[in-house]
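Here the complex is missing one protein chain, while the rest keep their positions.
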Amino acid sequence: MTTRAEALEALARCSNAGRWGADDQLGTLNLITPDKRRRAARLVREGVCVSLGGDIDTVQRPLNPHPARHLMHLERDLPDTLHDSIALDVHGVGTHLDAVGHVYVDGIGYNGRRQDEVVTNDGLLANGICAMREGIFTRGVLLDVAAAAEVHWLEADRTVTAADLRSAETLAGVDVEPGDAVFVHTGLERRAAPGDPADLVARAGLGLDAVYWLRDRDIAVYSGDCVERLPISGPVLPLPLHQIGIAAMGLALLDWPRLTGLLAACAHYGRAEFLLTVAPLRIPGGTGSPVNPVATF
Amino acid sequence: MTTRAEALEALARCSNAGRWGADDQLGTLNLITPDKRRRAARLVREGVCVSLGGDIDTVQRPLNPHPARHLMHLERDLPDTLHDSIALDVHGVGTHLDAVGHVYVDGIGYNGRRQDEVVTNDGLLANGICAMREGIFTRGVLLDVAAAAEVHWLEADRTVTAADLRSAETLAGVDVEPGDAVFVHTGLERRAAPGDPADLVARAGLGLDAVYWLRDRDIAVYSGDCVERLPISGPVLPLPLHQIGIAAMGLALLDWPRLTGLLAACAHYGRAEFLLTVAPLRIPGGTGSPVNPVATF
Amino acid sequence: MTTRAEALEALARCSNAGRWGADDQLGTLNLITPDKRRRAARLVREGVCVSLGGDIDTVQRPLNPHPARHLMHLERDLPDTLHDSIALDVHGVGTHLDAVGHVYVDGIGYNGRRQDEVVTNDGLLANGICAMREGIFTRGVLLDVAAAAEVHWLEADRTVTAADLRSAETLAGVDVEPGDAVFVHTGLERRAAPGDPADLVARAGLGLDAVYWLRDRDIAVYSGDCVERLPISGPVLPLPLHQIGIAAMGLALLDWPRLTGLLAACAHYGRAEFLLTVAPLRIPGGTGSPVNPVATF
Partner (left out) sequence: MTTRAEALEALARCSNAGRWGADDQLGTLNLITPDKRRRAARLVREGVCVSLGGDIDTVQRPLNPHPARHLMHLERDLPDTLHDSIALDVHGVGTHLDAVGHVYVDGIGYNGRRQDEVVTNDGLLANGICAMREGIFTRGVLLDVAAAAEVHWLEADRTVTAADLRSAETLAGVDVEPGDAVFVHTGLERRAAPGDPADLVARAGLGLDAVYWLRDRDIAVYSGDCVERLPISGPVLPLPLHQIGIAAMGLALLDWPRLTGLLAACAHYGRAEFLLTVAPLRIPGGTGSPVNPVATF
């Protein structure tokens, strides 16, 4: 993406503004219909749940400057009970679900809402995480881009394209459908041998045509170990998944999932589809929530 | 409950120590088998999700002395995005799932673990919330004790008995089975007219024989607007659900749910059973986690 | 103040930009010279210290939406010691010292520094509270405007003028000199009968000519129970003490002091001057610090 004109065109091409009414705050989660949920529930065959969340990270790192703070409390009134508190950055390195009001382009967010009109000191007046309070219940599909590309991991300077996603779809043996949640795997965890994945700043990311693919296939939820290409390049739409996906499409982005268990389960059960359940904390005005997504096979 | 001998007998009667092996940290969630999950998934008929969580409470009250602190962050690097953080007491008035290591009697917790051996400044070495990382996926059953008693709400000096639960079960038209999650409704929210439910300190609670019933029916998850009778009475087992349920049985307690939507959905769909999904945040060493449980019909 | 031209003139009239060099971050604290400190030390005659700070406020109120959070910690390693933590908003209702980088007008702060150049996600690159790390050590003077006006308290719609300050100076029997810290008393604590001072939003404030007086007299530190008139009126320079005092003059503002003990001590010792010591916490990049100022007689 090089020009501003192209950026505007991309935003317009993908925008879901008005698609579900002027009042909508739910974005692509509208694509998860009751029928979609019923069919997703039928994917539960083995009756096994797999967490897709990471442990809350209390270690300070370059990508985690404000680590979560977990404190055990002194308890005098009820000494036979233990109490604690947790403080965390919602959009830190932990697994979290972004609200559609998390991102803006030129001050405009999902469904045409202006940043300066919806943001207060206390949070979002609209497009906040509470709009997603009923949670996500849909089919999840693993798109193993690394496996489809026959590599252990994608190098950091790689851009994931629509063709990559299609190849992974073919490998999965599943036709991705409207309302699905896709989990893209590029092998980032395998690159992390010497350190922690959280420290790997440079990384592959989704390209513009991959975002178009998400829009054209009416994906409801995007997740995976590949989000934006880092370090970012260029001043125009450097973060296409956030800027086009969240701000224009209203895409539900499930960031920083942990895919290890999912890969193992898909291999074990011989299928790439499963029931996905995610339920954000109801943080009034929140721009997202820490979550522990679960795949059920 | 009046004597210490009776208390010890009650603990012994209900204990699940050793039932699932000396290493077990999962407690009654072991009762949720793969087959149980498969059958629970089949309860999804209308394809509708209902949140059972309350909004995170940022208002200071008598029962919420440390309200959650939600802060919007200054963001200079990426001004078109919004960031925030949240700090909260895990066992405050918000909807949360207790770890089995939350409670002890005479220093002994679930599966015979000693409080002084498993607790550190950083949290639990065993019986922590991460043991429940794969979440809860089972049948939920609404037991409307208030409706069965033909009252709008139970008075604060009331103890909910096993007979109450059986009456509610009959009214529900559902046979409660091992591995189920029960949601007891006593109408607490209706008593709250002048103030907030959180301010209603005095309240009905489960009696000892009701806890026995939970044990005898092999309930996996207890939830509801009725937990312990407050204010507590007597020095011996004043908190039977916590002391016998959590410490002896290893019962998964889902505290402070919001039942309004559940009641409406059960009435609307004409049934008291549904799929329950709950996924605690993976807080290492944590004694519980804030959650947003979801009922799917 | 009605017009923007007048506002610009007021800012220019009071600006200390460049006065102590282009690199200066200390503002009016430069007016406290070694000789000034020596003379201030000689004010210690009775050898009595009086705190001018309030208790850290852990109660949520309209003016204190995020009360301080004081938590006692579980301590297993050293059970014979107690540990705790404190979290607080620097510019909340507690007694605090503002850094000169706390305020900007049209994006310009003290000594001509641009807000967008000195502010990062982690705090101030210049004009932060650490510039004041050596603390304040100077003469303090009580200016009892209420007493001079022969009222118990100034009404909320009152503006404190230069004439008010001069009358109070006369009453004090002290000639205010360059480098002094002035403590203005308008009797706000007496208006607070039904509630807490913190809840009294409407209040008297300094007028423009009073700010001029601070500048003309080369006051180093301003403090008192009278800061800005609230609710604010008009779009142009609604907060003259902050906008002209801090942003243009680089005035050290010691906000939310507690004057009760000071009034009693001044009455008891029969003088309105004393040694003032204040030492901000060294918060890197901080826009201020909670403090406990002390008057020594």
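Order of writing sets the labels: A, B and C. Residues in every chain begin at 1.
Going forward, a contact is a pair of C-beta atoms (placed from the backbone, for glycine too) under 8 Å apart; a residue touches a chain by one contact, two chains touch by 3 or more.
None of the values given here were measured: they were computed from a predicted structure.
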| message | With touch defined as in the header, list the contact partners of the absent chain among those displayed. | response | A, B, C
| message | Using the document's definition of touch, tell me which of C:Leu8, C:Leu63, C:Ala156 or C:Ala279 contacts the absent chain. | response | C:Ala279
| message | Out of C:Thr28, C:Asn111, C:Ser223 or C:Thr287, which residue would touch the omitted chain in the full complex? | response | C:Thr287
| Candidate in contact with the missing chain, chosen from C:Asn30, C:Asn121 or C:Thr159 | C:Asn121
| request: Out of C:Asp84, C:Glu117 or C:Asp216, point to the residue that touches the absent chain in the complete complex. | output: C:Asp84
| remark: The missing chain sits against subunit C at residues 33-38, 41-42, 44-51, 53-56, 58, 66, 68-70, 72-73, 78, 80-91, 101-107, 115, 119-124, 130, 133-135, 137, 239, 242-243, 247, 275, 277-288, 290-294, 296
| note | Hidden partner sits against subunit A at residues 59-60, 66-67, 69, 71, 73-77, 87, 119-121
| task | Please give every residue of subunit B in contact with the chain that is not shown. | result | 65, 71-75, 82, 85, 122
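Note that only the chains that are shown with their structure count from here on.
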| remark: Taking each chain's centre as the mean of its CA atoms, the one lying farthest from the centre of subunit C is chain B
| request: Indicate the whole-number Å distance between the mean C-alpha point of subunit A and the mean C-alpha point of subunit B. | output: 29
| task | Between subunit B and subunit C, tell me the centre distance in angstrom, where each centre is the average of that chain's C-alpha atoms. | result | 49
| said: Rounded to a whole Å, what is the gap between the Cα centroids of subunit A and subunit C? | reply: 46
| query | Got the subunit A residues that touch at least 2 other chains? | reply | 72-73, 82, 85, 122
